[in-house]
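Provided herewith is a single structure, encoded as structure tokens, for subsequent inquiry.
One protein chain omitted, others in place.
Here is chain A:
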């Protein structure tokens, strides 16, 4: 038993180590192929990334990435590919900004109202895909990607002067949130860290707890592992699809909040986009594990931060995108290899142990 656990531990480390080594090797080859020195590039990245302002930038960048990854991971854990986190967080942030701009409560009410509106809108938008799946059998990949486009159009329609937005110079945005809606900041030097990082951490803990420690989480994971076994065990698969899409959408609703409540205080044409897709990569990289995804989100932030610096050093600006892609591929492949190897090794081991037992008892019979 102990030996099995030890093997498990080794296998657990084998995958990330294998992935990192492979990713480094491949990117080194690519950088070298562009005629540059890969090791100098890594040196630049580490030096620049470890500066204190870089660290703050990375944490602030990683916060929405992490939330986005959580939203995607909920779907992944039950074999649903919610590709629509992008549309969900944008439409959620937009309506939360509209509602927040019209209300002027004290912060203790104002902020929760804005967050709840965002979660509800996100949940509804994702829930549509869930509903389509269970009633009409529409694949959630198709419906969520369509809903991304529809969401962008809906925002585009309302985000016009005289509808739900105001014009300020070249920018069109929703009315500013009142000061009471400003989320707290952690006073660090040279710049503050968004207070929303605390919410993201809490969301991560909640994700872990709900999935691993509750009946509901067990049901959800059961559906992900085997739909037929889940159904036979008494899980209503249809209801679980809807519930998990609602949950995923609600978390997606949080993705825009660090920006809305901490930086922009409105939803405008310059509101960040594409975080939903980054979340897919991070969820894959972090293997749907709450700690793994946190590390992956930080790594992503680090690569983006240091990528700009590489440009100054004369490296191609696309190199960071290539590194990110290579890392995701390496991780996915490495984990799959290690998983299969682990399963095989375990089967072999069980077979051998039982054969040894059987052999012993046979001998016992003979001698008896």
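Quick note on the criterion: a residue touches a chain if its C-beta (ideal position, glycine included) is under 8 Å from a C-beta of that chain, and two chains touch if they have at least 3 such contacts; residues count from 1.
Rule of thumb we're sticking to: contacts and distances are computed from a predicted model.
A.B. asks: Name the chain not shown, per its UniProt record: "histidine kinase", "Cysteine-rich domain-containing protein", "Simple sugar transport system ATP-binding protein" or "Glyoxalase"?
C.D. replies: "Simple sugar transport system ATP-binding protein"
A.B. asks: Return the single residue from A:60, A:144 or A:222 that touches the missing chain.
C.D. replies: Answer from the full complex: A:222 touches the omitted chain.
A.B. asks: Thinking of the whole complex, not just what is shown, which of A:102, A:163, A:191 or A:213 touches the missing chain?
C.D. replies: Missing-chain contact among the listed residues: A:213.
A.B. asks: Since one chain has been left out of the picture, which residues of chain A touch it in the full complex?
C.D. replies: Touch with the absent chain occurs at residues 1, 4-5, 8, 212-219, 222, 225-226, 228-229, 231-236, 343-344, 346-355, 357-359, 362, 365.
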